[in-house]
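Take a look at chain A:
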Amino acid sequence: METAVFIVCAAIVLAGALGVVLARNPVHAALSLVGTLFGMAVLFLNLEAHFLAAVQIIVYAGAIVVLFLFVIMLLGVDRLEDLSVEPITGQRTLAILVGLGTFVLAVAFLLSSSIGPTGPKILTLDITENFDQYSNLRQIADVLFTDYVYAFEATAALLTISVVGAVVMSRRMARSDEAQESAGDD
Partner candidate 1 sequence: MSAALGPTVFGIDPLYVGGVGLAEVLITLLKVGVAFAVLLVAVMLMIWFERKLISDMQNRIGPNLAGPFGIFQTLADGIKLFFKEDLIPEQSDRLVFKLAPYLSLVPAFLVFAVVPVGGDFSGGDGRVTLFGHETFLQVSDPPVGILLVLAMSSVAVYGVMLAGWSSGSKYPLLASVRASAQMVSYEAALGLSLAAVLLKSGSLSTNQIVAEQSVWNWNLWVTWVVPMVIFLIAATAELNRPPFDLVEAEQELVGGFHTEYSSIRFALFFLAEFMNTITMSAIIVTLFLGGPNGPDFTTVGWLSGLLWFFIKLMLFLFAFVWLRATLPRFRYDQLMDLGWKLLIPLSLGWLLVLASYDVAGDRGWNRAAAVIVMLAIMAALAGLLALALRAARQRRELDPQGGFA
Partner candidate 2 sequence: MDGSMVLPVIIFLPLVGAAAIALIAPSRSMVLKPVAVATSAATGALTLWLMAAFEAGDGGFQFTQFAEWIGSAGISWHVGVDGISLFLVVLTGFLFPIAIVACDPPHDAKAYYIWMLVLETGCLGVFLALDLVLFFLFFEVVLIPMYFLIGKWGHENRKYAATKFFLFTMLGSALMLVGMLALALLTARETGGAVTFNLVELANSAGELPTITARWIFLSFALAFAVKVPIFPVHTWLPDAHTEAPTAGSVILAGVLLKLGTYGLVRFGLYLFPEASRYFAPLLFTLGVIGILYGAVVATMQRDLKRLVAYSSVAHLGFIVLGIFSINTEGIEGGLLQMVNHGLSTGALFLLVGFIYERRHTRQISEMIGLQKAAPVLAAVFTVVMLSSVGLPGLNGFVGEFLILAGAFVAHRWWAVVAAAGVILAALYLLWAYQRVFHGTPDDANRSMPDLNWQEKLVMAPLVGLIVFLGVYPKPVIERMEPAVNALIEHMEEVEGIESPTVGDRPEGSFEELRELKAHYGEEEGH
């Protein structure tokens, strides 16, 4: 069962990723990304990370990609990109070669090395014994609000920045300036 799920989801994930990279239309790329995200979420379930699987969908699919689509539609940048033109000759080949090299190297490293000593915190609960408690949500919360409480609070700063940043960047210039600018651009 797990193997089947893995294979299917891995295929979806990789297909989605390739879709993002190869799609000529940004909207299609975004949809491919959603595919990858869903595959990922199921893989998370496979790895018993239920909470993260749900959060993955809510945050990524529900917010991030929607934001992407929003911007694409709002700006009307959904024209097709001509992929046949290579801005820098050989750039693509080089990038792909480097990418493949990195990948092969990474796999070699992964296969050749061992995973570190196991930590003290219990992650896996046995479903037959702990039916009511069968969820790592509580553990995540536990660690989140104790060991990682500083990091958790720090995310507040992160979100504040993104709000302030978005407001600053979307501020419009005074109209006279804008006219001047566009005249200058042409």
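We adopt the following convention: a residue touches a chain if its C-beta (ideal position, glycine included) is under 8 Å from a C-beta of that chain, and two chains touch if they have at least 3 such contacts; residues count from 1.
Selection criteria: all candidates are chains of the complex that A comes from, given by their letters.
Because the structure is a prediction, the values reported are computed rather than measured.
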Given the candidates 1 or 2, tell me which one touches chain A in this complex. 1
The chain A residues in contact with candidate 1 across the complex are 1-2, 5, 25, 27-28, 31, 34, 42, 45-46, 48, 50-51, 53-55, 57-58, 61-63, 66, 69-70, 73-74, 78, 124, 126-128, 131-132, 134-135, 137, 167-168, 170-175
